[in-house]
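Yeah, one chain of the complex is gone here, protein chain that is, but the others are all in their spots.
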Amino acid sequence: MSASKFDPKTLSDREEIRDILVLYAKSLDRRDYAALRRVFTPDATGNYFGAGTHQGAEKIAAFIERALSQCGPTQHLLGSIEVDVKGDAATANCYLQAIHVGKRAGYEGKVLTVWGIYRDRLVRTPEGWRIQYRELETTHADGDIGMTL
Amino acid sequence: MSASKFDPKTLSDREEIRDILVLYAKSLDRRDYAALRRVFTPDATGNYFGAGTHQGAEKIAAFIERALSQCGPTQHLLGSIEVDVKGDAATANCYLQAIHVGKRAGYEGKVLTVWGIYRDRLVRTPEGWRIQYRELETTHADGDIGMTL
Partner (left out) sequence: MSASKFDPKTLSDREEIRDILVLYAKSLDRRDYAALRRVFTPDATGNYFGAGTHQGAEKIAAFIERALSQCGPTQHLLGSIEVDVKGDAATANCYLQAIHVGKRAGYEGKVLTVWGIYRDRLVRTPEGWRIQYRELETTHADGDIGMTL
């Protein structure tokens, strides 16, 4: 006889938060920047280390749009997702394996692969869970499609 | 004070549907075509775009068996799974990273990697959730193991 670690409300919160992380990734690959902006609080911070820190959902989305406009098809696969909910705040940590197919002249069909870790702080808002702080640490990268950030 | 987004029944449905998506992938890698057929409704449609549309669980499984008989070990890794349940119907969308190791003469040890998106419509049946329509859109492919589809 042992109690459950996660109550139904926490299970729902964890599921909703995972959906937000996945929506970020799929919005990138769908080039759906309206959906991407809704993943964040309006005042969110996006810290992409070597590629800069961007303040506000609008600027984060604009940064990503500039980067992805230089790519052909992409896939941002997430896995190993950890979520920790504490009331109306949460942290998350997940792995990324992303491929970016080249489209610039001379790079067609080449692939840039990025392995990394997203670390997030989220908050519960009237519209649902939103990312307030996201950072992406690159574990490794391989390939060159002539992107400039 | 906010309500949960997902009630316990919906959480259970989402979990069951993810299990079905994963069972499809693992049935391929285990070459377990009996399990593969049970993932689908008998009248299911499998749309593999360039590799054809196949009608019925039997024909879908036969198509896959023909393809995989030309491969050594494979791994169909799924991630970034989205599920949307509406009563007794659901849609799902997940990412695939699949490796296929070559086995034909001249291709031993070579690898064909496929990145793609599965898009599904599922229905609740007396035996549980089943895939009624599945399509696989290939995002990118790399390598050659001499497969013919």
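As written, the chain order gives the labels A and B, with residue 1 at the start of each chain.
Basically, a contact is a pair of C-beta atoms (placed from the backbone, for glycine too) under 8 Å apart; a residue touches a chain by one contact, two chains touch by 3 or more.
Not measured: the values here are computed from a predicted model.
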| item | value |
| --- | --- |
| Selected residue (touches chain absent from view) among A:Glu65, A:Glu82, A:Glu108 or A:Asp144 | A:Glu82 |
| Touch with the omitted chain, as defined above, among B:Leu78, B:Ala92, B:Leu122 or B:Leu136 | B:Leu78 |
| Subunit B, residues in touch with the chain not shown (by the definition above) | 8-9, 11-13, 15-16, 19, 22-23, 25-26, 29, 73-79, 97, 99, 101, 111, 124, 128 |
| Subunit A residues that touch the omitted chain in the full complex | 2, 4-8, 11, 14, 77, 79-82, 93, 95, 97, 115, 139-140, 142 |
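Note that only the chains that are shown with their structure count from here on.
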| item | value |
| --- | --- |
| Centroid spacing, where centroids are CA-atom means, of subunit A and subunit B in whole angstrom | 24 |
